[in-house]
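Part of the complex only, each chain left as placed.
Think of it as A, B and C in the order they're written, each chain with its own count starting at 1.
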Amino acid sequence: MGKGRNPLHIRNRKNRRTPPGAAPGSINLADDANKPRLSITSFGPDDLFELPVQSLVDINHRIKQYPSLVHWIEIRGFGDKKLLEEICTEFDIHRLEMEDVINTYQRPKLEEHFGHLFLITRMLCHLKDGGMRNDQLSLFLSSKVVVTMQEQYDDFFEPVRSRIRAGKGSLRNSGADYLTYTLLDSIVDIYFPILEAIGDELDLLEDELFDKPTRASLQKIQIIKRELIVFRRTIFAERDKINDLLRTHTVYISDQTKLYLRDTYDHIIQVMDLVESYKEITASLMDIYLSSVSNRMNQIMKVLAVISTIFIPLTFIVGVYGMNFSTVDPITGKILPLNMPELYSPYGYTFVWIFMLVLVAIQLIIFWRKGWLEKT
Amino acid sequence: MGKGRNPLHIRNRKNRRTPPGAAPGSINLADDANKPRLSITSFGPDDLFELPVQSLVDINHRIKQYPSLVHWIEIRGFGDKKLLEEICTEFDIHRLEMEDVINTYQRPKLEEHFGHLFLITRMLCHLKDGGMRNDQLSLFLSSKVVVTMQEQYDDFFEPVRSRIRAGKGSLRNSGADYLTYTLLDSIVDIYFPILEAIGDELDLLEDELFDKPTRASLQKIQIIKRELIVFRRTIFAERDKINDLLRTHTVYISDQTKLYLRDTYDHIIQVMDLVESYKEITASLMDIYLSSVSNRMNQIMKVLAVISTIFIPLTFIVGVYGMNFSTVDPITGKILPLNMPELYSPYGYTFVWIFMLVLVAIQLIIFWRKGWLEKT
Amino acid sequence: MGKGRNPLHIRNRKNRRTPPGAAPGSINLADDANKPRLSITSFGPDDLFELPVQSLVDINHRIKQYPSLVHWIEIRGFGDKKLLEEICTEFDIHRLEMEDVINTYQRPKLEEHFGHLFLITRMLCHLKDGGMRNDQLSLFLSSKVVVTMQEQYDDFFEPVRSRIRAGKGSLRNSGADYLTYTLLDSIVDIYFPILEAIGDELDLLEDELFDKPTRASLQKIQIIKRELIVFRRTIFAERDKINDLLRTHTVYISDQTKLYLRDTYDHIIQVMDLVESYKEITASLMDIYLSSVSNRMNQIMKVLAVISTIFIPLTFIVGVYGMNFSTVDPITGKILPLNMPELYSPYGYTFVWIFMLVLVAIQLIIFWRKGWLEKT
């Protein structure tokens, strides 16, 4: 199996990371980093401006022009070091924070300092060819501005934007904290279909294991196991983060929004329960696989034992009458009456056949009683 | 095995759930949702009114007419969006709560806001053909009114209604909180017979495994394992909820009722202990199954080994005397006295038989000493 | 294996229990409940009255007559509903408590209300034919009176009564709380011989597993595993209860007695440590059993392989010289010199035997080097 094709490889392990020994807060970009795309969505109960922008200057201009609106600035792609440094300056983002943003293998966490809340969230998505994508979303929340940063261009938030556009629900009438909740909630919502997909795979796999287990089944179990390991690691950290968010005393999140976040928290607990259950089920699938391997061996051995036990004695019997003991000494011509007189009995051959058939019949009855002839 | 017939499938996974990206608090009904059935039971120490009602108006009217009675409003089936919205308005139920009510895969939980306690409880029941049903009961408790909502028509509460009608015990003389306790307690009471059924199955399964284990035994172990996984997940959340209920400082639950709830809590702990024990027993049944598969293999191999070890040497011996070495050169007619003189010895055939019988006897003694002839 | 004979069944599962839906605090007696036996032991530093009594009236009379003595009322057998109700009235026992008393599958617990401490304790005892009995003792402690209730007639407390009679130690000079401690301690003391018995069984089992493991060994492992599961469940709850007792601020237990209870607590912790160790040892015995099954298979296979590997080639060789290739064409009489000239060589037969013996010798040397001839 070539390395490139193995879907089991520990994905996302070699994420971008500051090299050992580098100064903390240093911004090291990969050569193949995506070119940044910026966009800003500004909304209030009555207003909605949504457009891509070219530079921070435009964004800055907009924020100053409409100080009463909520501004959601989305940045995708980190391929421009200068822009990242301008962002630090513009939004009072500490270099340590920016280091966490671009090193896209951070644990979900919540920090509050420098006049804003800083959240790191992991966005999981189930790939169609098995395996899982695990992107990082960094979010900065201040009183009127939400900045989200991600390296990939994937868009998880189109439903949120639709709801802003539609103007239904409380999103347009609420602040930046409610937008933050909405974004977090929409990420947690994606966990459920992933779990459902895993649950479906487990069901299919269980059918397969009881029906016709193969070496490929083992590989599928292993893939799911790995996915669940990654999933659980992520979910535990997300739960801690949301819990911190609920307990933190901050001006950036209203009690009303915390009520909604409590709901998100409940959903994560539910996801965790399911992941734990699925892990247990996966472990028991492994047991079933192992027992089915043994069972198949049993079946093979049974066939071998039945065939051998029936034919080995028969082969011995016919071997006996293949011996060349002679009733006549070829040299002296003396009659040797005890040497295999059966061979010259008129019904000798017939009797041997009858004897062998009776023997086979007896053996078959014994095997049938032992249950060896049943198709387990 | 067809998908439809596999009783192992992870049931209740695809419960109704708000689609990802939907606004929180949105009420999305399934097309096949049951048509709602409403009923109201109003009682006090001396009064009892019990009747189905057609609309919220009737209910509202009754509550206003008898402000001193306890009113228990039961709603089964969520197939009427308009009614659900009226319920929200009528009983001051928040849309986030209603969303939890109709998305029937919530974790048991307790919340207090908007002037009432909101409880979600899971009602487990063991299906006759194996597997488990897992319904959701949502309960709203305010000072005089208890609203219970469930999607299925199943009735778990007939015993409670009987006790209200009988007027015995303290139910008629107590408030809405005691009714709530009674409902919760009657749900926990149902756990015991389920566990007893599982315990019986485990006993039967153990007998079967020691007696005559089959591939079906493995499947039964797997079914019980899954049931216990679901059971435990549910019970843990229920315990947390009852614990919250005991610790919460609320006007809706009197200290007297908390005394009773403490008893319910003890029962849940007892159930949890049993579930843990059953999980351990199930794990050890798996070990027994695996060892019995190996044991059966041993038995098969023993039969094969005994038969082969006895007959293979015999077959060799008769093969020897089936060789055609000749005492006379067919061309020159020279006598070759070393070529198989046994064949022309008067007792050659007899000696070979005696030799073979002695060999078999020795082998049988060895096998008997090794214990290979015992029926393990 | 018939159901009746299987010692593995989950005992005590179907204990008496209030049927689902019954009113809390209802007293439902089994038809086969034992007829109650009452007795009262009253003692002080200088006095000792010990006698069976017929009715609560006698008991009540005695308590009033000797208000300064400690009174220990023992009730065995719950077969008289009226008596139980009188007891409730006489000793201010709540109906919820009485329900716990007669439903003899309660978890050990401690409650204080209604003017007394209420304790539930489990009394384990190891049955001679394997398995474990698990009775329930309910104890009510007020300032001068200790009421103990149990359904079975078994007497665990004769040593305590002996010590009361002997008048030695501090029992006669202490209060009802010290009597309670003495009873609890004597129950915990019984755990040690049970554990010793289990430890002995584990030792014997280990010898058996290394010596001659059979299917019965597996069954013994399973029995011990189940006993330890039950044992642990009980001990954990007992520990929690004694801990509650140590921490509770109650007038019924003096600090002096708490000092002694602390000792009982240490003993329970010791028992828990041992139970955990025994569980680990039992798990490793299972591993040994499984490995011994595999080892036996290995031995069987080795015998089969040695016999087959030696004789199958030999059988081939003799088969070769059993072929009927002819040096003379029977029809034309032509000489065919290449067809099996060995058969007519003067030393052909001798050489074949020498060749086969050398072959066997080589094989035996190879097997001996591989260690297949050793008796593992």
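Going forward, a contact is a pair of C-beta atoms (placed from the backbone, for glycine too) under 8 Å apart; a residue touches a chain by one contact, two chains touch by 3 or more.
None of these values were measured; they are calculated from a predicted model.
Of the identical chains making up the complex, 3 are displayed, while the complete assembly in this file numbers 5 copies.
Operating definition for what follows: only the chains that are shown with their structure count from here on.
With centres defined as mean CA coordinates, chain C is found 41 Å away from chain A. Between chain B and chain C, the centres computed from C-alpha atoms are 25 Å apart.
Residue numbers of chain C whose C-beta contacts span two or more other chains: 322. Listed in rising order, the residues of chain B touching chain C in the complex are 158-160, 162-163, 168-171, 182, 185-186, 189-190, 192-193, 196, 199, 202-203, 206-207, 210-211, 259-260, 262-263, 266, 269-270, 273, 276-277, 280-281, 284, 287-288, 290-291, 294-295, 297-298, 301-302, 304-305, 308-309, 312-313, 315-316, 319-320, 322-326, 329-331, 336, 338-340, 372, 376. Residues 1, 3, 6, 8-10, 13-14, 17-18, 20-26, 96, 100, 105-107, 109, 111, 113, 214-215, 218-219, 222, 225-226, 229-230, 233, 237, 286, 289-290, 293-294, 296-297, 300-301, 303-304, 307-308, 311-312, 314-315, 318-319, 321-324, 327-328, 335, 340, 342-350, 352 of chain B are the ones that touch chain A when the two sit in their complex.
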